[in-house]
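Let's turn to chain A:
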Amino acid sequence: MEITVNGDAVTLDGPLTIARLLVEQKVKMPDMVSVEHNGKILDRAEFETQQVQSGDTVEFLYFMGGGA
Partner candidate 1 sequence: MTNPEPLLQLPDNVVQDVRGYRNKLQRFLDGEISDIAFKAYRVPMGVYEQRESGRFMVRVRLPAGLAWPYQLRRVAELSRQYGNGVPHVTTRQDIQIHDVALSDTANVQEGLLEAGLSARGGGGNTVRNITACPTAGACPGEAFDVRPYAIALAEYLLAFKSSYNLPRKFKVAFACREDEDGAMASVTDLGFFARTRDGRRGFKVLAGGGLGSNPRVGVLLEEWVEDTEFVAVAEAVKRLFDKHGDRSNKHAARLRYVLDRLGAEQFRSLYLSEREALRTEGLAGPIPELRPIPSSQRASGDAEPVEIEPSPNVLPEKTPGFYTIRLNLLLGDISADVLASVADVAEQSGDGLVRATQQQDLLIAGVPSGKVGSVLDRVNELGEDVLGANYPSIVACAGASTCKLGLCLSRNLAKAIVNRMREARIAGDKAPPIRISGCPNSCGNHYVAALGFGGKARRVEGRLMPFYDVFVGGVLGADGARLGQSIGAVPARAVPDMLVEAIADEGGHWAAALEGLIDKYAVPPEPIPDEYFMDWGRTEPFSLAGRGPGECGAGVMDIVEADIGTARAALSAAERADEPEKSSSTYEAVIAAARALLPLYGDEFCKDREILAAFDKRLLSDGWVDPDTRGLLDAAVDWRMGDSPRLGDLLQQAAELIERIEALFKSVDSNLNFRLTRVVDSSDDSEADDHPGDAADNVCDLRGVKCPMNFVKAKAALEGIPIGESLDVLLDDGEPIRNVPASFAEQGQTVVDVEAAGEHFRLRVRREK
Partner candidate 2 sequence: MNLTDEQLERYSRHIILEQVGATGQEKLLSGKVLIIGAGGLGAPAGLYLAAAGVGTIGVIDSDSVELSNLQRQVIHHTPDVGTPKVESAAAKMRAINPDVTVRTYFDRAGPDNLVSLMSEYDFVIDGTDNFSSKYLINDAAWFARKFFSHAGILRFSGQLITVHPGQSACYRCLFPDPPEPGAVPSCSQAGVLGVLGGVIGTLQATEAIKYLLGEGELLTDALLTYDASSMEFRKVTVRRNPRCRLCGPSPTITSLEQQDQAVCDLSGSCKC
């Protein structure tokens, strides 16, 4: 299936969960990511359950605590 991740077209076997997508996309520290799925911010608890379908848009928003 074709989805868009962080603005890039990605082809994957699917459907799959957000948690699985984080693994497939080799996100190193998934604890440090907030996920917007089709424009909606997910609770972390939803990562295991939310299915990603063909044509979906996913944005990984990274925590960035730095500033000093």
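How were these picked? Simply put, all candidates are chains of the complex that A comes from, given by their letters.
FYI, a residue touches a chain if its C-beta (ideal position, glycine included) is under 8 Å from a C-beta of that chain, and two chains touch if they have at least 3 such contacts; residues count from 1.
Keep in mind that what you see is a predicted model, and the values were worked out from it rather than measured.
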* In this complex, work out which of 1 or 2 touches chain A. => 2
* Contact footprint of candidate 2 on chain A as seen in their complex -> 6-7, 29, 31-32, 34, 36, 39-41, 43-44, 59, 61-68
